[in-house]
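Only one protein chain is missing; all other protein chains are in place.
On to subunit A.
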């Protein structure tokens, strides 16, 4: 980068948009599904991280710990089924139901 040439001009420095001059700022609205995915990820990642201490100590907590973990997984599964039922991951439906929402 130190030995490379460097002679910028306005057209070169403009945001790339396939040759068109950029119409608006790039930081515009985006589809809510991306946000939902992030929130769902938080819940499930925490869940999996809670399971790690469980599996390495499974020998010591034996079947009692096993059943407790089954209850834990059951509760989260109910939440997961609810999310799927609400269509939180339904990208196609979201973009067709509201025409003005930005596409992904």
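Here is the rule we use: contacts are C-beta pairs under 8 Å (C-beta built on N, C-alpha and C of every residue); 3 or more make two chains touch, one makes a residue touch a chain; residues count from 1.
As a convention for this text, contacts and distances are computed from a predicted model.
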### Summary
By UniProt, of "Queuine tRNA-ribosyltransferase accessory subunit 2", "Trafficking protein particle complex subunit", "NADH-ubiquinone oxidoreductase chain 1" or "Vacuolar-sorting protein SNF8", the chain left out is "NADH-ubiquinone oxidoreductase chain 1"
### Query
Footprint of the hidden chain on subunit A, which residues?
1, 3-8, 10, 12-18, 22, 25-28, 30, 33-34, 37-38, 40-41, 44-45, 48-49, 51-52, 55-56, 58-59, 62-63, 66, 69-70, 73, 77, 84, 89, 91-92, 104
